[in-house]
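One protein chain is absent from this view; the other protein chains keep their places.
The letters A and B name the chains in turn, as written, and every chain counts its residues from 1.
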Amino acid sequence: MQHTCYRIALSVGMLATFAALGHAGDQDRPNIVVILCDDLGYADVGFNGAKDITTPQLDQLAAAGTIFTSAYVTHPFCGPSRMGLMSGRYPHSFGAPFNLPNSGQGFEDYNRQGIDPNETLISTVLQDAGYYTGAIGKWHMGYEHPFHPNQRGFDEFYGFLGGGHQYFPDRYRPIYERQIRAGKTTINDYIAPLEHNGKTVDETEYITDGLSREAVRFVQSAGDRDQPFFLYLAYNAPHSPLEAKVEDLARFAGIKDKKRQTYAAMVYAVDRGVGQLVQTLKNSGQFDDTLIVFLSDNGGKIGLGANNGPLREGKGSTHEGGYRVPMFFHWPGKVPAGDRYHHPVSALDFYPTFARLAKAEIPATKTLNGKDIWDDLLAGRSARQGEMIFALRHRSGYSDVGARRDAWKICRTAQTPWKLFHLDDDLGETHDLSAAYPEKVAAMVAEAERWSRDHTTPRWFDDEEAEQRWLETGMPNYNATFEVK
Amino acid sequence: MQHTCYRIALSVGMLATFAALGHAGDQDRPNIVVILCDDLGYADVGFNGAKDITTPQLDQLAAAGTIFTSAYVTHPFCGPSRMGLMSGRYPHSFGAPFNLPNSGQGFEDYNRQGIDPNETLISTVLQDAGYYTGAIGKWHMGYEHPFHPNQRGFDEFYGFLGGGHQYFPDRYRPIYERQIRAGKTTINDYIAPLEHNGKTVDETEYITDGLSREAVRFVQSAGDRDQPFFLYLAYNAPHSPLEAKVEDLARFAGIKDKKRQTYAAMVYAVDRGVGQLVQTLKNSGQFDDTLIVFLSDNGGKIGLGANNGPLREGKGSTHEGGYRVPMFFHWPGKVPAGDRYHHPVSALDFYPTFARLAKAEIPATKTLNGKDIWDDLLAGRSARQGEMIFALRHRSGYSDVGARRDAWKICRTAQTPWKLFHLDDDLGETHDLSAAYPEKVAAMVAEAERWSRDHTTPRWFDDEEAEQRWLETGMPNYNATFEVK
Partner (left out) sequence: MQHTCYRIALSVGMLATFAALGHAGDQDRPNIVVILCDDLGYADVGFNGAKDITTPQLDQLAAAGTIFTSAYVTHPFCGPSRMGLMSGRYPHSFGAPFNLPNSGQGFEDYNRQGIDPNETLISTVLQDAGYYTGAIGKWHMGYEHPFHPNQRGFDEFYGFLGGGHQYFPDRYRPIYERQIRAGKTTINDYIAPLEHNGKTVDETEYITDGLSREAVRFVQSAGDRDQPFFLYLAYNAPHSPLEAKVEDLARFAGIKDKKRQTYAAMVYAVDRGVGQLVQTLKNSGQFDDTLIVFLSDNGGKIGLGANNGPLREGKGSTHEGGYRVPMFFHWPGKVPAGDRYHHPVSALDFYPTFARLAKAEIPATKTLNGKDIWDDLLAGRSARQGEMIFALRHRSGYSDVGARRDAWKICRTAQTPWKLFHLDDDLGETHDLSAAYPEKVAAMVAEAERWSRDHTTPRWFDDEEAEQRWLETGMPNYNATFEVK
């Protein structure tokens, strides 16, 4: 980690600059807290119907806020989804449709990559507008300069840079130390030490608890400042490895499936942390001035304990289970309480919506694919009548696509013909109506094809073979993808 | 490209040496132009029956020359096929039965490999005999000293060293530049700059047009010399990526399949270039003194727009579609005009045939697998009555083989039993006659096995796993391959 010093220097410099600007906190600009879970299934929180998994803290917030039943992320995989959320653009447009490989997977060249430096993230916009900003947890948008969170709008970063992590320090630290002793040159992210602003730290708690502790600390220290704050709290739970604390497992002893039991205990640990965070906000009198957004980065992973409820398939799919996620907004007296908002929204919308609430200026050159949904949310009307929300996943030699417009969705997977679903009548995507509405299919596919035209060559790939294939043939089977037969 | 300077120095040195030798051109030694297409299907030129793809320039040459209906290359893949053509030997005999991996595929060790330095290529033979020699387009026989074309008998080289390339400089250059800026250490060949005699150039034209332009330039400059010339014009078209100019696409608007449309436009761009080359030869009065050979390096790739007509399968196969290629010879007043030659010939035959026409001396130690077919061509009789032509492709753990003797062919693919076909009666290889002629099968398989005995350990492999498997077990399933059950 040769870049450590650089990062610290920069971070200190940013803080200094910031203090000089002397932004004052103001009551009409809310603090913003985004709580992001990792691979959390649509139906794996109480507020979305989970019975075996209990999430009392989340449920209480959800009940006092608005639950979004049709919230989408920008990609059915972690990395691209996060980049879409932070940039306000579909990741395909700036070369990020693949997960950034983890260190230790043998793609060293790619490890020098990260989210396009030309993309100004919402964190920078809020930071520039006087927010005190913190990212806690999983980053997965790049390792080195200029991709590190401290260089992308975050005054504080505590967590890990890769795509996941083991949960018990006393289990992973010995493996890490043995590999270091053995002279291994690339250490897998899952076992590397956590860091704080580029400096390695010796985390000793179960990771979820450690991240909650840091979130509490951030909120406390932010409370001492004369600024609103933006906290991006990205738990890696309940992403694999499935590792839970004994006491949390005991709480779910009634769940016979061991994976589900562990998964439940991991989600519960998040819920406990959310409770601590809420209590801290209340204690410091900031709760009423804070917009809390909770969501998952993509669907739950089938076979690893998750449950996406009525939605078809899960993580990785362009069916609903892949990229429609559990989500709520909570802000006392501002966000409607006890409501469910059924119109489609996207994580793309956070950027312009947050910027508006923060009275922040978005750079004139910034391209955004989402929209400020605030007024529509308050009015309970759709923010994108007649407009499409997309998902596109490249696979080995072909691509899966999902595209929704109002109640209709077209979907193509595994090189089978395009299907058409009416989501209001058929949330589970079981009745293909394409034969009955060929013109609708053709029109929607044509729109998806138009959408895809600004997609660029990925900046990194799953592997070298994928890169070779892409450079040789372009987007996997582009023509075939948007062909209607 | 640290070897750039070295190459230039050497190249200049060679030219100097050459001038000192003072070879004079003579009227009875023809100029020789080999126009090689990449992955062009058997039926994808007008002279072989294409209706949707128009190739007026090629058709005109073909009609004024002799079309070979049974022309074979030495391997159903690009790299080995080219090495067979240039060396006059089956590539399996000098360790080249696999494609040389492209840069950026992660096999850096293999990138230091290339066609066996002990093999004297036909280019060197012709160069030594006083020909001015040029290679334009795709090389794919090695990157560094001593594999670079300027070190293998070519006074001039313009093109790229890898196995393929993107076609539009304004599309691939930004990707290349971004990767360079990002510090990527291995750049994929498909997006790297072209070169001229080892020196990077800034090509700006659609690649096919750029190569045609350079071929015209070479012929013009050769015309000023008192030497005959040898031009190896190796278009990468219509190899993937499928990228064509808008105006060429427009010409094939009637083709509904987008891949086929693009493919057709790419072939047409080659035809346009051939027209320019022919016009240049005519303008400079060299046309009548020039033998033009046109062919493909292997069968067209199924699923990428190609059509191998009546032949079974395509690129990569040891059925006819994999390695029987469209071909013609043209030389006014010398090569029979308007003829079709149906006897089997091989790209292996170029070496001795060209050498004879060029009155060039073949090194006494040179092993050749082909034969001088000139007299037989003029006489319209078979050059290899009772002799075999082979194809052998190693796959993961087994090998596919094709071997033709006169009208009979044995073929083994995918570890199924040997099949026997009578090509005169069954060009499409649909009727397996092995049960009716078991002794013929046994005799032909035995001959193929004898042929394979001088095959050596490959100098490079598809991947490290293939190398390990080979070093551990020898030629994939050698015994099983030549077993007749």
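Here is the rule we use: a residue touches a chain if its C-beta (ideal position, glycine included) is under 8 Å from a C-beta of that chain, and two chains touch if they have at least 3 such contacts.
These numbers come from a predicted model, not from an experiment.
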Candidates A:Thr74, A:Thr133 or A:Gln166 - the one touching the absent chain: A:Gln166
Chain B, residues in touch with the chain not shown (by the definition above): 106, 109, 112-113, 457, 459, 464-465, 467-468, 471-474, 479, 483
Interface with the unshown chain - residue positions in chain A: 102, 104-106, 164, 166, 175, 178, 182-186, 188, 190-191, 240-243, 258-259, 304
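To be clear about the criterion, only the chains that are shown with their structure count from here on.
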Angle of rotation relating chain A to chain B [CA atoms, steps of 5 degrees]: 120
Separation of chain A from chain B, taking each centre as the mean of its C-alpha atoms, in whole Å: 50
